[in-house]
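One protein chain omitted, others in place.
So that you can tell them apart, the chains are marked A and B in the order they are listed, and the count of residues begins at 1 in each.
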Amino acid sequence: MRLTLRVWRQAGPDEDGRLVDYAVDDVSPDMSFLEMLDVLNERLIMEGEEPIAFDHDCREGICGMCGMMINGVAHGPERATTTCQLHMRHFADGDVVVIEPWRARAFPVIKDLVVDRGAFDRIIEAGGYITAPTGSAPDAHAIPVPKPDADKAFEAAACIGCGACVAACPNGSGMLFTAAKATHLGLLPQGQPERYSRAVEMVAAHDALDFGGCTNTGECAVACPKGIPLESIARLNRDVLRATVTGAHEPR
Amino acid sequence: MAVTGGAMFLFVVGHMAGNLKVLFGPEAFNEHPRWLRGIGEGLLGYGGFVWIARVGLLLCLVLHMTAAIQLARRAAAARPARYQRRGPVRGSYAARTMRWGGVIIALFLVYHLMDLTAGWLNPVGDLEHPYRNVTADFRHWYVTLAYTVAIVTLGFHIRHGLWSALQSLGASNARRQRVLKGIALGVAVLICAGFLAVPFSVLTGLVK
C-alpha cells in the first residue's frame, strides 16, 4: 500500500506549526498505525530529518498515552479502538491521511503530535479518589457491593484518560472524563462519604482548567475507545445539582 | 439553559395548542386571545396575564441566549487552534445545529412578532381578527417557506434541547437514555406537525 500522510509538524510549544506531506510506500496491512509511523521515522532519521514526535507506550490500548486526530476523527475510523490498536488494513492504497494532535486549550501542544494532558491529572487531584490511607481498610467483605453497581462502576472506571473525548468535543469539554471518575467512585458504597464534594470539586477544577462546557452533543462517547457511556455525565450533573440545591457539599 | 429552555418549551406547547384552534374556524381562533387575556382578570386586569407571561418569556429568552453565548464563547476559547481537517459528525446533527438553529429561531421570532403580534408586516394587520391575518400570511408561498424552515429548526432545537435538558438535570441514565431520546424525538415531531398544520391547512384550502 502507498499512502500520503499529511502530518502536523510543530517544533515546540510556542512555534508555529503546519501540515507536511510524506509519501509512505510498502505499508503492510498488518502494521499498526504507530508502526507505520515508526517506519516513516526511521526513514526520516536516515534522511537527516527530525522524526515525528508522538506519544505512545503500551501499544495495547490500555495506557492511554497514544492518541491523534486521524482524518478529523479521534483515534481514527475504527470504533472502540485506540490509535495503537488501529491497523493499516482499514486504509486503502492511495489514501491521504491527515494526522493532527488533540487540539484544546487545556492540552497545549508540546511538539508535533505530543500534547500536555496534565489538566486531567489536576481534575483527579481535585477529588477523584476515595480517602482511604494505607492500613485503614476493613476486611474486603465487610461491605458487599451489589453486582450491578460493581459492574457499572467498572464500566466507568475503564476510562484510560487518553483525552479523545476532549479532542472530539466541539466544545472542547472534558466532562466525559470527569464524569467517568465521579461515576466510578459515586456508585460504590466506599465512595459515598465524599460523593457530593467530589462531584462539585472535580467539576469546579474542570471549569477552571480552560475546558469548554458540555452541551451533550455526544461526540465524546462516540470517540471514546473504551465506550464510557454518556449517561455518566447525567449522573455527575445529578450529584452536582443535588449538592448545590441541598447544600450537601461540604468543602474539604 | 435547561430551566429557561424548559419554560419556553412549555410556552411553545401552549402556543401550538392555541394555533390548532384555527382548524375549528374563525370564531374559535379569534376567541383564543381574548380568553388568554382574560385569565386572572379579577386580579390582574384584562391582558395582565399575557403581559406577565411576555415579561417572563422575554427574561427566559435573554437568559437562554446569554447562557448560549457564554457556552459558545467558552467553546471557542477552549479550542483556540482549530482542526485543519474537520471530521464528520458522529454524535447528533440536532446537537450540532443548536447554535445556528437558535439564531434562525431568534430571527424568525422578531419577524413573527412584527407580523402577527404587532401586525406591522402583516398583509392585513387587523389585530382584532387574527384569523384573517394568519390566513392572509400563508397564502404567500415565501411566508410559508420561512415559517416552515423556522419550525423545522425549532423541531431540531427541541429534539436535542429537551433531551439535553433532562441530561443536564441528571434525569437520564443508561436504561432511560434511549427512551428519553425517543420521547424527545416524538415531542419534536409532534410540535413540528402541530405548527405546520396551520400553514398547510391554509395552503391546501382546508382552512379558508
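Points worth noting:
Criterion: a contact is a pair of C-beta atoms (placed from the backbone, for glycine too) under 8 Å apart; a residue touches a chain by one contact, two chains touch by 3 or more.
Following the convention adopted for this analysis, contacts and distances are computed from a predicted model.
Missing chain, UniProt protein name: "Succinate dehydrogenase subunit A", from among "Iron complex transport system permease protein", "Dioxygenase", "UDP-N-acetylmuramyl tripeptide synthase" or "Succinate dehydrogenase subunit A".
For the chain that is not shown, the touched chains among those present are A, taking the whole complex. Per the touch definition above, the residue from A:K111, A:H206 or A:R238 contacting the chain not shown is A:K111. Screening A:M1, A:I62 or A:A204 for touch with the missing chain picks out A:I62. Subunit A residues in contact with the hidden partner, per the touch definition given at the top, are 12, 28-32, 34-36, 38-39, 42, 44-46, 48-51, 53, 55-65, 78, 81, 85, 87, 89, 110-111, 114, 116-118, 120-121, 124-126, 128-141, 143-147, 150-151, 153-154, 157-158, 160-161, 184-185, 188, 190-191.
What we mean here is this: only the chains that are shown with their structure count from here on.
Inter-chain spacing, taken between the CA centroids of subunit A and subunit B, is 37 Å. On the side of subunit B, the complex with subunit A involves touching residues 70-71, 74-75, 77-92, 95-96, 98, 160, 163-164, 166-174, 177.
Taken in their complex, subunit A has these residues touching subunit B: 6, 8, 19, 69, 71-74, 98, 100, 103-106, 109, 152, 168, 170-173, 210-223, 229-231, 233-239, 241-242.
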